[in-house]
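All protein chains but one are shown in place.
Per-chain numbering from 1; labels A, B and C assigned in written order.
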Amino acid sequence: MAEYRLEMRGVSKSFPGVKALDKINLKVRPGTVHALMGENGAGKSTLMKCLFGIYHMDEGEVYVDGKKVDINNPDEALHNGLAMVHQELQPVPERTIAENMYLGRFPTKKVGPLQVIDHKTMNEEAKKWLDNVKMPFDPKKRLGNLSISQMQSVEIAKAVSQEAKLIILDEPTSSLTDNEVEALFRIVRDLRDRGVSFVFISHKMAELRKISDDITIMRDGTYVGTWEMKNISDDDIVKNMVGRELTNIYPPLDNTPGDVLLEVDNFTSIHSNSFKNCSFKLRRGEILGFGGLVGAQRTELMEAIFGIRHTTSGEVKLNGKPLNIKSPKDAIRNGIGMITEDRRGSGILGCLSIADNISIASLDHYVEGGVKLNNGKIEKLVQDNIGKLSIKTPSSKTLIQSLSGGNQQKVIISRWLANNPDVLIMDEPTRGIDVGAKYEIYQIMISLAKQGKGIIMISSEMPELIGVSNRIMVMCNGKITGEVSGDEATQENIMYFATQF
Amino acid sequence: EDAAEETTDEAATEENAEAEDADAEEAADDTAEAASDVLAKPDMEGVDVENAKIGISIYQFTDNFMTLYRTELVRYLTEDLGFNPDNVIVQDGKNDQAEQTNQINNFITDQVDVMILNLVQSSSAPQVTDMCNEAGIPVVYINRQPDETESDRWASDGLKATYIGADARQSGTFQGEEILETENKGDINGDGKVSYIMVQGDPENIDAQYRTEYSIKALTDAGVEVDELLLQRGDWDQAKGQQIVQDALTQYGDDVEVVFCNNDAMALGALQAIQAAGRTVGKDIYLVGVDALTDAVQNIVDGNFTGTVFNDYFSQAQGAANLAVKFLKGEEVDPVNMVDYVKVTADNAQEILDKIK
Amino acid sequence: MDKTKKFDLKKVLLDNGIIVLLMLLVIYVSITEPNFRSFRNIMNLAINAAPRVIIALGVSACLITKGTDLSAGRMVGLSACLSGIMLQKADAPGKVWPDFPQLNVWVVLLICMALCAVFGLINGVVISYLSVPAFIGTLGMQMIVYGIAQVVTNNVPIGGYRADYTAVTQGKIGGVFPLLFLYLIIAAVIFWFVFNYTRHGKYMYAIGGNEVAAEVSGVNVKKTKIIIYITAACMYAIAGFLLGGKSGGASTQMGNGYELEAIAACTIGGVSVNGGIGKISGVIIGVAVFELLKSALQFLGLNPNLQYIAQGIVIVVAIALDIRKYIVKK
Partner (left out) sequence: MDKTKKFDLKKVLLDNGIIVLLMLLVIYVSITEPNFRSFRNIMNLAINAAPRVIIALGVSACLITKGTDLSAGRMVGLSACLSGIMLQKADAPGKVWPDFPQLNVWVVLLICMALCAVFGLINGVVISYLSVPAFIGTLGMQMIVYGIAQVVTNNVPIGGYRADYTAVTQGKIGGVFPLLFLYLIIAAVIFWFVFNYTRHGKYMYAIGGNEVAAEVSGVNVKKTKIIIYITAACMYAIAGFLLGGKSGGASTQMGNGYELEAIAACTIGGVSVNGGIGKISGVIIGVAVFELLKSALQFLGLNPNLQYIAQGIVIVVAIALDIRKYIVKK
């Protein structure tokens, strides 16, 4: 048995204008979970995509169980015993859950001379693995009906069901809630004990502590080093990642909520299984957290307020005057902005430049003489934001789709900073964002609050919820079940309300 | 009124491309005796004009010549012969034989008493003839001619089918003769040969091929030396005609002595290009088309056009209707009936113009 | 897609709007024009639909993978001309290839299929390896194939077919059941099987649904696409062969524009031009809608100019109604 399950030596990869990877090494021992950490844009996903044959590395060698392998496409990767959960979800919404799980390896049976798809086996197998990740869904169900987090879990089930020697998990937990994460960890441990190795990419220190044996840290596409988890402290990890000391994770929450800014009254969805009779108030200069389990319909509620979803009843008042919001345009005109949950689906304008992505929501401010846009001013705005959020990109003309996941998120945030609304709804704003950048985002939220804006933050990360909210509303299965003030908020009392079915 | 105006496009007589010239002459002979009885208005004794159903299918409605043809045909059937307009059904073959065959099937289902068919592909005639005769429905083919073996078969097997139309080769020949009739026989620059541009229609239509071939043949047969500078397909389209000739005049300049166009629409387009290039028809260039569009004939009167060829749709349409009546009356008919084209030059332009107006 | 359990007439009517609309038309015509519902006419419809369905089946696979195939019509034409040329009577007047051997009719079909398959292969390679948008790649192929058809036939219309060719294309089993309809059924069944019970079929849907997902799941996207375009081309070849025989003649213009009708028919039948969605039953319904409409309009004796307008309106209305089903109100 070779010393390493996976060994990558001196891997380099550059994209037009970016050297994404520069002589990276990675050594994964058999039967271990190997954490891979680094800031947004450090090159983690790229490294894994090179390994998986999605990108071709410019230089470098890969050994699996000591044997040199040359992987040119995902198919070959799978045949070499590798499996991967991708950072960007890859669902086929129109097909069933089972078909998504067994895509590329459908079980077949012989009927006479013909190879026929064996639907029965496929569905049974799928069911088994879904139960395993605590996703008791009917595998014959259309995948598109699931929430992002549920799709995420399906992807995980798919990866582990491939009976691979090495499983790559690229930010698998980014949209999972705690109990789903627990389910995931149980499987990981269990497989690890059976000798399967994992590469685990995440920005959540606590998780990595719980699950991983070794850790490799990257910075700006370079290799920093590899440690045994038990031999390195959180501070050292962060220091090695960002290259500087980072004293604490949350900035001081020194904003002071004022009088009522936004009033949401008795919102009820047109769908019976969604949000009902939701009412709450948001104050000037307040950061209002929204907690709950996945499926709590927080997203739906907020999207309804923002004019994306339809309601049977409900009224919004801004500064006491009722608003009539039929579309996001109305909401924005009235000074409400929203960072949506699904970055790729409803966030980025893929084939457009970073500049266009940042300015799209605020072009009205840059019109001269009724028609002409002042592109100069717009470019300045863009540069400001790239600086302020330290977005890692060669230029403002770069296409957003070529940015790292985290940096894309930063661009979307810039879009709304540029639009400068009175109320900003942020649905999982720090999803897939590294510790350093998170800190910056929290700072932005707080400074916005200090300017007297109201901020609503949906988050499935308890600590974050507690760390940066002045007040927390908790939802469960469509209803607002409780309210906790920031200073007395604890995991326990939030959980209590989150489970009031 | 207006429908009776202009005509573009090919009057189509299809015969296979390797046809002998012999056919041409013989076809020309037919016309003589054809004209006599078929073109005379028959007496309608014993024809149930109230209830007789006539199924007509035109190969393509957008074909301007066939538009004039069918307008006259329907007018003559209903006004002059007194058939009930509700029983004269006209269909558009959409230039798709499969489509047209469906329509013919529907006619049979609909139990019409006689059909007047302008086939998309005359090569489908044998099948159509048999289909109709099985159903006991006689057929008058118009405009696109089934080949001899087929028409001979009608005579020999006593099938109730006939054809009336003009001979596309004649239209080509007349174009050539019109050039020969110019004082310098088309050789403007006196270099002993006629240098020309040929703007062809969609060659999928046999007329395009015949007009292209026989217009030149007329010259060579008369011992005139020719030089083809360029042959391009303008697909009967005026815009293409303009563009092709415009570019050709740029390329060959004064070398161009004659512009042959397979139809008037393209010739009218060519005229724009010729004038834009500062050339003068009749003086330093000749231009001929086919169809006798009023616009074209008007230009002949005004001296901007050397000539065109009139495809006499009046005679053809009336002849077709008369043949249909003969069938209804159970009379004998010749398998092939030919109608002559008419040359249109400065001499007779005005009189033709008055006729088609 | 979330259907309410309790029976809801209005919804049912709307969800099947096209069918309902059409049935009303059919009933109306059947009453005013008795011959319309005659057995003979129904058989006519089946015969007309056959080649259309075969073409649409080929196109549908392309649509499901977010592709399209604009070369369909011209390939039909080429195949019709070629099979015509090869199956002219020995004594056919103006035989295009006078001394071409009298091959078995099925051999001729295979030759046409093989030839078209080559063009299909080129389509597939251009689209998958050179990643040229299907729309443009196949548009180019459309021109190329048309050019070739003209060169081959020299623009002479082809006729005078051998009896065996006519027999296999116009024949009726027991004098009533058209062979063409039989071919339609066979083709449909095979496609239905491939779409639903083979890996190729599943891959096809996956590629349409999310190409990257298919790729990273180890599906050989390029290969799958190439197979799809080759199969499609073979279907066009068959359709052309049948169409030519059915019409008793062929010319380069045959099949011109059929690709658009096929795509429209597929879409009417619920095949999404955005890929990933589509059923064989839908394709057949789509074509049926078209053919019924055409024939009904003719029986009504509607002015052909107006027939274009009517058809256009029906297409739009039909799809507008159909789309409603797939839009989930948030």
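Note that contacts are C-beta pairs under 8 Å (C-beta built on N, C-alpha and C of every residue); 3 or more make two chains touch, one makes a residue touch a chain.
These figures come from a predicted structure and were not determined experimentally.
> Which one, B:271, B:285 or B:328, makes contact with the chain that was left out?
Candidates B:271, B:285 or B:328; residue touching the omitted chain: B:271.
> Which residue from B:84, B:133, B:189 or B:246 sits in contact with the chain not drawn here?
Checking the options B:84, B:133, B:189 or B:246, the one contacting the hidden chain is B:246.
> Using the touch definition from the top, which of C:106, C:135 or C:177 touches the missing chain?
Only one listed residue reaches the unshown chain, and that is C:135.
> One chain isn't shown here. Among C:27, C:42, C:143 or C:190, which residue touches it?
C:143
> For chain B, which residues lie in contact with the unshown chain of the complex?
1-6, 8, 61-64, 67, 200, 203, 230-233, 236-239, 241-244, 246-248, 250-253, 265, 268-269, 271-272, 276, 293-295, 297-298, 353, 357
> To test your reading of the contact rule: which positions on chain A touch the chain that is missing from view?
15-17, 54-56, 306, 308, 327-329, 331-333, 338, 340, 345-352, 356, 359-361, 363-364, 367, 371-373, 375, 394, 397-398, 402, 415, 419
> Provide the residue numbers of chain C that touch the chain removed from this figure.
That gives, for chain C, the contact residues 70, 126, 130-133, 135-137, 139-148, 150-151, 155, 260, 263-264, 267, 272-274, 305-316, 319-320, 323, 327.
One rule holds for everything that comes next: only the chains that are shown with their structure count from here on.
> Shared touching chains for chain A and chain C?
Common neighbours, chain A/chain C: none found.
> Using only alpha carbons, which chain's centroid is the nearest to the whole structure's centroid?
Most central by this criterion: C.
> Calculate how many whole Å lie between the centre of chain B and the centre of chain C, each centre taken as the average of the chain's C-alpha atoms.
Computed from C-alpha means, the inter-chain centre distance equals 34 Å.
> Distance from the CA centroid of chain A to that of chain B, rounded to the nearest Å?
Chain A and chain B have C-alpha centres separated by 72 Å.
> Which residue numbers or ranges of chain C touch two or more of the other chains?
Answer for chain C, listing residues that touch two or more other chains: there are none.
> Which residues belonging to chain B are in contact with no fewer than two other chains?
none
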